[in-house]
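All protein chains but one are shown at their positions in the complex.
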Amino acid sequence: MNQEQAALRTRTLLWVWTIFVIVVVYLPVVCSALASLTKSRYFLFPIRKWSFDWWDKTMASIEVSTLVKTSLMLAGSVTVLATLIGFFGALAFARYNWKGRSLFQKVVLLPIFFPQPVLGLALLLWFNALGLPLSWHTAVIAHLVWIAPVVTLVIAIQVYGFDPVVEEAAFDLGASRLQVMKEVTLPMLWPGIWSGMLFAFLLSWGNFPLSLYTSGADSTVPKWLFTKMIAGYTPMVPTLGTMSTLGAALVLSIGGVAVILARRRSN
Amino acid sequence: MSETALMGESRQKLLLDLVGVRKTFDGFNAVERIDLSVMEGEFFTIVGPSGSGKTTLLRMLAGMDQPSDGAIYLRGESLNDMPANKRPTCLVFQSLALFPHMTVGQNIEFALKMRKIAPAARKARALELMRVVRLPETYYSKNVMKCSGGEKQRVALARAFAYDPEILLFDEPLSALDYKLRKTLEKELKDLHRETGKTFIYITHSLEEAMVMSDRIGVMRDGRLVQVGTPEEIYTKPSDKFVSEFMGEVNIVQVRPDGAGRYRSEDLAGSFTVNAPPSTDGYVVIRPEFLRFLASPSDADNHLTGRVHNEYSLGSRVQYQVRVGERMFLVEQPRRQSFGGGDVTIGWDAADAIFVAE
Amino acid sequence: MVEFSRRTVLQMLGAGGAMAAASTGFARNAFAAGRDKEMNILCWEGYNSAQVLDPFRTEFGATVKAESLTNDPTMVNRLRAGETKVWDLINLNNPWARKLMWPEKLIKPLDQEVFQPYFAKMLPEFKAPFHWAMSDDGKDLLGMAQRFGPYSFVVNTDKVSRKMAEDEGWDLFNDKAIVGRYGVQESDDWNVFDMFLVAGIDPFKVHSEAEMATFLATAKRIYKGAKLIGDMASLNQALISGEIDLYLTGGTYSVSPARADGYPNLRGITPLRGPMNGKGGVMWIEVTSTVNNPNLSPLAPKFLQYVQRPEVAHTVAFAEGTFNPVSQMGNPECFKLFTKDELEAIQWDSLSEEMARSVAYDIVPDYEKALDLLNAAKRERG
Partner (left out) sequence: MKIHALQIQDAAISGTAKKSRGPFLTPGARCALPVIVLLLLGFAAPLTAVIAYSFAEPHSFNVFSSFTFANYAEIFNTENTVWMSFLWSLSLAAVTVLILSVIAYPIAYGMVYVFGRWSGLVSILFVFPLFISENVRLYGWVLFFIKNGVFDGTLNLLGGSDAPEVLYSPGIILFGMIYTYLPYMLFPLVLGLSLLPRDVVDAAKDLGASRYQVWREIELPLAMPGFMIGLLLTFVLAVGAIAESKVLGGQSVIVLTHDIEVSFTYAQNWPLGSALAVLITLITGGLTLFMLFKLDLDRVLGRK
């Protein structure tokens, strides 16, 4: 039974380590939530006076609702566009064998492997050279540059598991190219597309370095958090941060359920 | 049951002894209380359909899975606590599990490298083994993933031999190959077994494969060993309906004693005689080659009347489907015969039929 | 997962199209149309707060966007880089308007008939001739003044007494005893002043090489001995937590929120004396100007009038992040809105004497070189 014990020990160690790291990962998120529940502006622990004041204030603020609206519009637009672009990108990445494919695969990945503050600055300079006024519209483009490749990759992984022969069979059975896409290709790739959308939305929602340089006067939630954090800090910062985290968690769980359902249906 | 099989070969030395070996996965018994002994130098094959637990049994022998219960002894010493990398066993995987990032030579030398044997000695041994498994020397530095199916098979074999195990374990290594190559390799394996004198434990779902190569065969079903014996014994004396069915296409008739030493079937007219039957319900099993067309009903101990439904050429023989009432019987003949549209009589002798219990 | 109106989708598709069409000037027109319900402010923290903007939004039915940056050079540079098309109002320390943005045509003058009268109601220091709100030739009114304050350094008076701090002034930072006990605000234009001041040199003049060398040596020493370089919020948090006892570059603007939160022991200090014609403190006066936007929002001047209202001025003074005196406190109607605690938070008791001990924020003639040295000094921390 020695071996069994050794295996058990390894399993236990792996679990302990993983759970430890997960706890560490969420520790600051919890600290942030604590800071939103204190009455005073500066944080001392243990908290002397607990209060929901900052939550009330944050909820009531037009400022914050504007931020949330801007962030939602930004993330929503990025989701739609990135999924559209990424879907076709994924087909080019994994489905078709074409002359430039190998090069394409590498080029698509480049923006992911690129320091985001530098990318944000580069886009700022470029928009500036074009004389394009900065707003959340320009931030959409900036986010797309980074997120569309991520979505391409996410969907591509699904496309790899997809046998193109099925398309051929549908074609052979008299479906038009559009029908093949609608009846065969799309339904089979749904789980990947959903995951891609989820990633697009959440990554855009949480992005800071790209928004910082490219959204101009339109502040997003992360950008506002940053500016308030360095000057004008109030516990509204951790409050909105915690709200944003909870919102992302909600989207993730709803989206996650959708992905699971889509996967179940496609099986 | 293995006790009886052992008697005739008592001169051979006992190598491996399994006592009450059981394996449970999440409450499901993959292998149930197996007792089995394997002799030194034996080619022992475990046959069974997929899901019968044979791979699990093999992995326990290799040390990759631990028995939930029971013990495995090698020459009387328990192997239970010995990890795979210390056991004198070596498994040839169904997937072959070749190391894709290594050359043929590196694959073969792997075990030697693990023992920190000097490169020159390793290479010499690898080349020697490549000769044994009939791989050209030029393959030494070839990328293993660029080899054909049969070549990969030989690399996997050589790699296992290099470990110099006492027992070689094979997990359906030939199942992915085409028929002709499989046949060739079956014979080569048998030759290698004789040349090396090592103990082979081989699992397969193909009885044909088992028959060709094995000294003894164990048949597994639902985690149990249902019969252990020589190919001849398994073939001629299957212990139950499952074993007989597993042996290939056979005619099976469910029967019950009629009290007068003969047996009667519900859905067939007439009664049958069987040699040495117990007085219980059971099945009469008749191989297609033992069934024949009769000129008159008295030409055989038992007979039935039906119509020829279909005929197939098997190359060396011809197989006929004969419909008797609602049932279909298979008859094999060395030569083609032509029948009119009318009734035919088929029959068999009592000595050619086997009676098995449920 | 997100509700989309058709318009939103069209807008965002427009963004893609706009990019391609940008060079043809299409975008400029597209974005220029109909700005009477929107306004963008580039400002220091305060004007971007919900308390100030939300009532304005409600009253004027306007979409107001505000971005706060914590230093003047960046904001000026954003306009220089071409963002005059984006912003309607810019809020900076006064010399930038007069000395840089006006000559570079980045801002527009205000209608003097409308805005002059407001100055009459301000605190005495802000009454005519208010040269810091005017162009150098005295002809154009470049912006409106509101917030101001002394800005030198902040101490925890439980650890370093106010008297000692004011008395020793910048020399405090030459004392080895405080190594590892102080922070430096990440506010490099102000830090340039402060390093000069610690070195005993007047920052607002052209410097000799020897003075620059002293400056560098001082900067290196100050940075090396600093516990942290950080933003206002981090420094206040560190001060309250006890990580540090004092920090460089700070004053009412930075410390008032902490004072208001129940830490009156933290205090902005203005040295009694120093190398600037005997004065030791630096103070700032913000001026908010209308940007030379080709399509300036008509709301911009309205906002400038809006913040002059006594109750709004009070809100500006006590916007959520930083609390400051405002020039409108000269108007009794405005002043009466300030509670005792609020006056305490902005150190009203010593405000006028501190202002009297300070010179105004100005542009350092050899700022670029000094900044390079400052950054070099910072790098040697690690």
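Order of writing sets the labels: A, B and C. Residues in every chain begin at 1.
As a working rule, a contact is a pair of C-beta atoms (placed from the backbone, for glycine too) under 8 Å apart; a residue touches a chain by one contact, two chains touch by 3 or more.
A quick note: this is a predicted structure, and the numbers were derived from the prediction, not measured.
Peer 1: Where does the absent chain make contact, in terms of the chains shown?
Peer 2: A, B, C
Peer 1: Touching the hidden chain in the complete assembly: which of A:G76, A:P133 or A:P149 does that?
Peer 2: Looking across A:G76, A:P133 or A:P149, the contact with the absent chain belongs to A:P149.
Peer 1: Among A:L91, A:V184 or A:A231, which one is in touch with the chain left out?
Peer 2: In the full complex, the listed residue that touches the missing chain is A:L91.
Peer 1: Pick out the residues on subunit A that sit against the missing chain.
Peer 2: On the subunit A side, contact with the omitted chain comes from 10-11, 13-15, 17-18, 21-22, 24-32, 34-35, 43-46, 84-86, 88-89, 91-102, 104-119, 121-123, 125-126, 128-129, 141-142, 144-145, 148-149, 152-153, 156-157, 160, 164, 167-168, 171, 176-177, 202-203, 205-208, 221-222, 225-226, 229, 237-238, 241, 244-245, 248-249, 252, 256.
Peer 1: Counting contacts across the full complex, list the positions on subunit B that touch the omitted chain.
Peer 2: Output for subunit B: 62-64, 83-87, 89-91, 93-95, 97-101, 110-111, 113-115, 159-160, 162-163.
Peer 1: If you put the missing chain back, which residues of subunit C would it touch?
Peer 2: Here the touching residues of subunit C are 19-20, 69, 71, 73-74, 76-77, 80-82, 183, 186, 188-189, 226-231, 234, 237-238, 240-243, 368, 371-372, 375-376, 378-382.
One rule holds for everything that comes next: only the chains that are shown with their structure count from here on.
Peer 1: Rounded to the nearest whole Å, what is the centre-to-centre distance of subunit B and subunit C, using the mean of the C-alpha atoms as each centre?
Peer 2: Each chain's C-alpha centroid was found; their separation is 87 Å.
Peer 1: When the C-alpha atoms of subunit A and subunit B are each averaged to a single point, how far apart are the two points in Å?
Peer 2: Subunit A and subunit B have C-alpha centres separated by 55 Å.
Peer 1: Hey, which residues of subunit C end up touching subunit A in the complex?
Peer 2: Those residues of subunit C that touch subunit A are 1-2, 4, 8-9, 11-12, 14-16, 18-19, 22-23, 27-28, 31, 40-42, 44-46, 48-50, 53-54, 57-58, 63, 65-70, 81-83, 85-87, 186, 231-234, 236-237, 240-241, 257-258, 260-263, 319-322.
Peer 1: Looking at the complex, which residues from subunit A come into contact with subunit C?
Peer 2: On the subunit A side, the touching residues are 40-44, 61-64, 66, 72-73, 75-77, 79-81, 128, 130-135, 137-138, 140-141, 197-198, 201, 216-219, 227-234, 236, 251, 254-255.
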